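Just one protein chain is left out here, and the rest sit where they should.
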Amino acid sequence: MPLWLFIFLAVIAICGAFGVILQRNPVHCLLALALTLIDVGVLFVGLGAETLGFLQIIIYVGAIMVLFLFVIWLLNLQIEPAPNAHLALKFFGSIGAAALAAELSVFFFNAQPVSGVATIPGTYGSVESLARMLFSDYLVAFEVTSILLLAAVAGAIALARRMTGAALTRTPVEGEGVVRARESGS
Amino acid sequence: MITPIDYFMGLSAVIFAIGVAGMLVRRNVIVMFMSIELMLNAVNLAFVALGRRVGSMDGQVIVFFVMTVAAAEAAVGLAIIISLYRGRETLNADELNLLRW
Amino acid sequence: MAIDLLISAIKAIVVVLMVLNLSGLLLWFERKGSALIQDRIGANRAAIFGVGRRLGLPNVGLMNTLLADPIKLFTKEDFVPNGADRFLHSLAPFLALFPVLITFAVVPIGDVLEIGTRRINLEAANPGVSALYVMATLGIGVYGVALGGWASNNRWALLGGIRATAQMISYELTIGLAIIATVVAYGTLNLQQMCHLQGGVWFGWLPRWGILIQPVSFILLLTAGMAESKRVPFDLPEGESELIAGYFTEYSGGKQAVFMMTDFAEIVLVSVLVTTFFFGGWQVPWLYPNGFHFPGGAHLGLPNIVVAILGIIAFWLKTVFFCWIQILIRWTLPRFRYDQLMRLGWKGLVPLGLANLVVTAFVVVAVGAK
Partner (left out) sequence: MTQHFPALGLILLFPALGVIFNLFWGNRAGRGVVNFVAPTMIFLSFAVALWGLVELLLMPAGTVLEFTLWRWIEAGSFHTDIALRFDALSAVMVLVVSGVGAFIHVYSIGYMAHDEDYARFFMYMNLFEFSMLVLVLADNLLLMFVGWEGVGLCSYLLVAFWYTNPEFAYNGRKAFIVNRVGDAGFVLGILTIVTTLGAHGVWTLTFVGMRAHAGLLEPVAAAAGLLLFLGATGKSAQIPLYVWLPDAMVGPTPVSALIHAATMVTAGVYMIARLNFLYTLGPEAMRVVAIIGTLTSFFAATVAIVQPDIKRVLAYSTISQIGYMMLGVGVGAFAAGIFHLMTHAFFKSLLFLCAGSVMHALEGEQDMNRMGGLRRWLPTTWATMLIAALAISGIPPFAGFFSKDLVLESAFVSGNTGLWLIGTITVGLTSFYMFRLIFLTFHGQVRVAPDKVAHIHESPRVMTIPLMVLAVFATIGGFVGLPDGLLWGNAFQRFLTPVVGSGVAHPAEMPGVSVGPMLSLVALIVAATGILLAWIFYIRKPEIPERLEESLRAVYRILIRKYYVDEIYNFIITRPLFWGSREVLSRGVDTFVIDGMVNGTGLTVEESGEGLRKIESGNVQHYALVYLFGALMVAAYYIYLVMR
């Protein structure tokens, strides 16, 4: 993909990422995140992973993010109050993150150059090639993920199921959250 | 001109770091969760870019699996958050410290 | 180079304009159509200096729908309720309209058009996996209504938004299943290729339209698509009777116009998809790149330009037909209850879609069709 386009997208992605962690309002965070995700999807397409790019948008933006949105609504989250204290945590956290970025970049830019230029087959990133790999080399993993999803659905239902009125009317006290979660899970 | 693959790497590194920062800085559990998604995506980007670099599809397949796992994780994680909220009436990470000494 | 860019730009603009105009026309369809169905007269007042009447023409209300209503809407006060999230409140309508419009980018409105030596593919963009692209844009479409409902700081609106979101993601599943089944049947994710595959005939006379190999998918796509467009009988998100106007309760003026435009655009979108997937897109029966080959064996040669234009016309005719169908349905059927809606979606259409997909897959594997 041409450089100018990349820079354009990269800027959007980074802005979105910052939006996620700087916005006060969870919904705004979510929108920023969705923006970043779409952007990353486009980057995928730019990298030749067409299928994956659209899948990314379908799955992440179309499904997961909506799920987040629902939860935010369900819990009726308001703008959180001005973050109190924890300056030390903030400080060190930011420093650490910056250092991490630096270190990772060092890695990437020092990555061993691939011998010669990588030959990109014509079908690169197409559904056919992806499917071919999924159903040959990665078949077992693929099947297992299906089971994983099933388990996740069951677990989510079990966890989030509304519990008995008694549990609801009781005023929550220390430690009850976890206990109830387990009850409702059982 | 064509963008060198390394730039994508750098971008993913930056996004990942931002995700880490969000994970550490934000109090709201849901937002922390979003930061995690951010990190996952950074990693996905790195996978695809590297796959492109060596001209193999494996990176994309891995990303495919990462997405699946992310979906599952989101479902379960959000369910946990919901029941947590029902119990504690808060999503502030500071107040969710039951495992304290 | 520059000329290519120009051509693409023209294609994009043309498509968008056609869609918007069509949706404008649909407004008129709707009003007069409903009037017919309900044995009313419908819009018939607005006129410019009574020109039409003077000329003795019957007033069919085109003025009302194409001129008066838009002017009224866009000149109204654009009201943002107190405590609303101003930014999102204004962003939402466009967030709703935008994905619908960009979806048309991949829709082939015709075969290649040859002007001189230049071959112009008659679609704005042609990614290899355009079907996935369609699904992706549909997925994004949720956000507009959702945020519109949330941002207006109004319980009715929020409820409407939640309903809309739930409804849309539920039925997107069905749409996805329908599209995937079709994709499996055709063996390609590219809409243009699909249209090509639907050319030709069976038994020498029967056009190879997708409806014949994927009838179930057709029904699924049409139903779910109407649910996507959130109109009767699926208009729970608006639900005039219980939520004043659902997610755009707090909207007025231009933004509301945009929302309404979105609705009509979605109708068009659904029709376009149905046409493309199941009714041969721009295919005209017995029309081949070099002219007509009638079942009897009679042959009528035509130049490419004519063929292309015929294709375009056929495409839009089919589309309009399906828009009309939807409007008929909208004014014929009563509204669902929300639980019925969800039951239909999850317990009716989704299993049906899955079954259809499985069967299709089996058949394809058995026949080895491509």
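Chains here go by letter, A, B and C, matching the order in which they are written, and residues are numbered from 1 within each.
Assume a residue touches a chain if its C-beta (ideal position, glycine included) is under 8 Å from a C-beta of that chain, and two chains touch if they have at least 3 such contacts.
Quantities reported herein were computed from a predicted structural model and do not represent experimental measurements.
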*The complex has one chain that is not drawn here; which of the drawn chains does it touch?*
A, B
*Touching the left-out chain: which of A:F8, A:F92 or A:F135?*
A:F92
*Which residue among A:E103, A:E128 or A:E143 touches the omitted chain?*
A:E103
*For the chain left off this view, which of B:I5, B:M23, B:A71 or B:L91 is in contact with it?*
B:M23
*Could you list which residues of chain B touch the chain missing from the display?*
20, 23-24, 32, 93-94, 96-101
*Which parts of chain A are in contact with the chain that was left out?*
89, 92-93, 96-97, 99-100, 103-104, 106-107, 110
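We adopt the following convention: only the chains that are shown with their structure count from here on.
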*So what shape is it, when you link every pair of chains that touch: line, ring, star, complete or other?*
line
_chain A and chain B, separation of their C-alpha mean positions in angstrom_ = 4
*asked:* Can you compute the centre-to-centre distance for chain B and chain C, using the mean CA position of each chain? Integer Å is fine.
replied: 35
_Show the residues in chain B shared as contacts by 2 or more other chains, in ascending order._
none
_With touch defined as at the start, can you tell me which chain B residues reach chain A in the complex?_
1-3, 6-28, 30-31, 33-35, 37-38, 41, 44-46, 48-49, 51-55, 57-58, 60-61, 63-65, 67-76, 78-89, 91-92, 94, 96, 98
*Report the residues of chain C in contact with chain A in the complex, numbered from low to high.*
85, 88, 127-129, 132-133, 135-136, 138-140, 142-143, 146-147, 150, 158, 162, 165-166, 169, 172, 176, 189
_Interfacial residue positions of chain A with respect to chain C in the complex_ = 25, 27-28, 31, 34, 38, 41, 45, 50-51, 54-55, 57-58, 61-63, 66, 69-70, 73, 126-127
